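Omission of a single protein chain aside, the complex is shown with its protein chains in their original locations.
Labels for the chains are A and B, by order of writing; each one numbers its residues from 1.
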Amino acid sequence: MNISAKQGERFAHAGLALLLLGLLPLALGPYWLNLVGKYLAFSFVAVGIVLAWGYCGILSLGQGVFFGFGGYAMAMFLKLEASAPELPDFMVWSSVEKLPFWWEPYSSLTVTIASIFLVPIPVAFIFAYAIFRKRVSGVYFAIVTIALSMTLVVLNIGQQGETGGANGITDFSTLLGFDIINDAGKVAIYWVEVVLLLTATTLAALLLHSRFGKLLIAVRDREDRVRFSGFDTAMIKAFIFTVSAVLSSVGGAMFALQAGLVTPSLIGAVTSVELVIYAAVGGRLSVVGAVIGALLVGFMKSYLSEHFPEIWLFFLGGMFIFVVWVLPNGLADLFRKILRVKA
Amino acid sequence: MSKISRRRFMQISGSLVAAGAIPGAGLLTKSSFAAEPIKLGLLHSLTGTIAIAEAALVEAEKMAIDEINAAGGVLGRMIDPVVADGASDWPTFAEKTKQLLQRDKVAAIVGCYTSASRKAVLPVLKQSKGLLYYPTYYEGQEEDKHVIYTSQEATQSVISAIEWMAKQQGKTFFLVGSDYIYPRTCNKIAKPTVARLGGKVVGEEYAPLGHTEFSSIINKIKAAKPDWIYSTVVGGSNVAFYKQLKAAGLDGGKQKLLSTVVSENEIDGIGKENAVGYYACMGYFQSIKSPENEKFVKAIKAKYGQDRVVGDPMECAYNSVYLWKMAVEKAKSFDVDKVTAASSGIEFSAPEGKVTVHKTNHHVSKKVRIGRARADGQFDIVHESGVIEPNPFPKL
Partner (left out) sequence: MTFRRGNQAPRRKAVIPAAISIEETFVTFGIFVMQLFNGLSLFTILLLMALGLAIVFGLMGVINMAHGEIMAMGAYTTYLTASFIEHHLPGLMGVYLFIAILLAFAVTFAFGYVLERGFIRWFYHRPLDTLLATWGLSLILQQTYRSVFGAQEVSVPLTTWLSGAWEPTETIQLPLNRIFIVALTILVTLGVWYILHKTRWGLRARAVTQNRAMSSAVGIDTNRVDALIFALGSGLAGIAGSVFTMVGSTNPGTGQLYIVDSFIVVVFGGVASLLGTAASSFLIAQMQTALEYLMSGSMAKVAILLLVITVLYFRPNGLFASKVRA
């Protein structure tokens, strides 16, 4: 069967919707569905990485910063709810007597949700625009972002009275009184998450098909020519980086809800590199592929470490090498070849 | 396809049973297959940064299980260990706890090393009505009905250690630790204790986790000239810390060092010659002279090689399996609530001597000891406390 690229993409999106809305919820029990929910939290970031890296050539190894921000924002709200009217337990152990001022806004769910979506926008934009204006790119940008994420991890762990330190923020069970730990709660979160994710993938696809999408590719391939044509390429790059930051933040919030805790390692370099690998495994040029990649790597980690607890890293490492070596454009490329999608 | 449908089947049956709590499953299978093994989860980091300290615990736990099985099992059933890798990542610990409780349906879990991993699994234990035996010394400030804490909490080790130190020589202390909750809490307990004994804390420093450059901290110690260095530096950092202390001439002569973290296992990595003369405060030392301990050490060496050493956390991990077994036998059931209730007051003749689970607070009463490291990597026990009651929420 020969199909065009456009048809192929529509099939992929439809297939993803079918998988997430129909197949997985029907086929999986609450245990696996919760795990899928956790992997899907990472897939938000992976979609952002496809946009920024796959289409615009910006490799950020600091996506964990925004992922962590969303996660901590959500967890702060949940923790305040869980411990009200007392202070969160870790503050008590650290002899913090008054709620730090920057926790105050997070006693409101509206503010929390707004901040998850909105705070990354100015932060990511100003940071990225300043850097891209200086024409820092490629590996240097990757290193700057990695340094940034390390800085925040160290800061976070050091301020344990206000952030929970190395333990992170744990032990919350309700969202506005609604139990989010039991199976029904997890399933409800799953639906919210899937709806958000499908919205994100659809918007991402629309963005890539717009004139702006073409511009992104042009910036990736010949930034100087785009610049000479009169475009502010730094603005374009900062914009797409900001989009990916917001996606990461939403993913982080979902992670806090699904996993029931956040820890400093979410911000760190290892998480950030892994997130890039999720996107690479799925296919850096495919929004749907990124989601599938996150699902697949997440599943492999859980499955392999369960069945081969002593040696599972061999398989995981081997898989990364295999994918990069044999399938440089990830699994999405494999599907394209199988379905003979015309480029 | 058949694989998926089987999994699906297990999911449905699993969730049905989970709703009625795990012991239901235990009883069901027991009536149909009398000798069906009972599963015990062993949840530790086998990979990642904490594996350095944690992987050895699984070996001690497996050995205890083998011994119990060889002696006929628990309530006539063999124990089947299910090992899970927490990968030094706290969310993974939570995920694996869920796997052990909801899918593998283990009767109890022995596991976790860092407080962070324990904190991460608490909500899951609560949700799935699990029982965790936590075999590591920790900072206290916790008493969860789903956890039995089988090692010394901070007051048991820190207060006895400081009291002993203050009696030896001079009363000025320098507190060094890794930058996270255990050292900070220990020092929070140490400071008023030092003040109560008429001593003085002349410095308090924290190094980021995994730090390997201690030269600046060492110079601060030199400038402050304390009589004692009280260390709660953990993990790989200790290797760097001890090596650099020794190289800088702080070799335990004029200024002595005591750690509540460094056991024989850590010394194995630090290097015997680098640890000589430094003190440690632990519940257990391999050099304890008692028939129980000699048997225990011999068994470990027979199973894992003559050059293996045994440290406090390994022994507590070993004890944990036995404390669970005894509670099950007392309760005559694998039911988590019954086992928890039966745990209160259980006594076990451990390699370190008698340990008793506290009547109410889920910790254990035990002796603690202070040892001075020898050239062969073992400790000379220089002090042994009386039995100390656990007190996880001390008033300071």
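Points to keep in mind about this one:
Going forward, a residue touches a chain if its C-beta (ideal position, glycine included) is under 8 Å from a C-beta of that chain, and two chains touch if they have at least 3 such contacts.
Please read all numbers here as calculations on a predicted model, not as lab measurements.
Across A:147, A:192 or A:206, the residue that sits in touch with the chain not pictured is A:147.
The omitted chain makes contact with just one of the residues B:129, B:191 or B:220: B:220. Of the listed residues B:207, B:297, B:355 or B:388, the one in contact with the hidden chain in the full complex is B:207. Among A:35, A:116 or A:131, the one in contact with the hidden chain is A:131.
Of the listed residues B:191, B:272 or B:354, the one in contact with the hidden chain in the full complex is B:272. For subunit B, the residues touching the chain absent from view are 46-49, 51-56, 179, 205-208, 210-213, 215-217, 219-220, 222-223, 225, 236-240, 243-244, 246-249, 265, 268-274.
Think of the hidden chain as still there; on subunit A it touches residues 53, 59, 130-131, 134-136, 138-140, 142-144, 146-148, 150-151, 154-155, 157-158, 269, 273, 276-277, 280, 310-311, 313-314, 316-321, 324-325, 328.
Just so it is clear, only the chains that are shown with their structure count from here on.
Subunit A and subunit B have CA centres that are 35 Å apart.
By the touch rule above, subunit B contacts subunit A in their complex via residues 4, 7-8, 10-12, 14-15, 46-47, 83-85, 87, 89-92, 94-96, 98-99, 102-103, 114-116, 119-120, 122-124, 126-127, 141, 179-181, 184-185, 188, 206, 208-209. Within the complex formed with subunit B, the residues of subunit A that make contact are 27-32, 34-35, 38, 90, 93-95, 154, 157-158, 160, 165-168, 170-173, 181-183, 255, 259-261, 263, 265-266, 302, 305-306, 309-310, 312-313.
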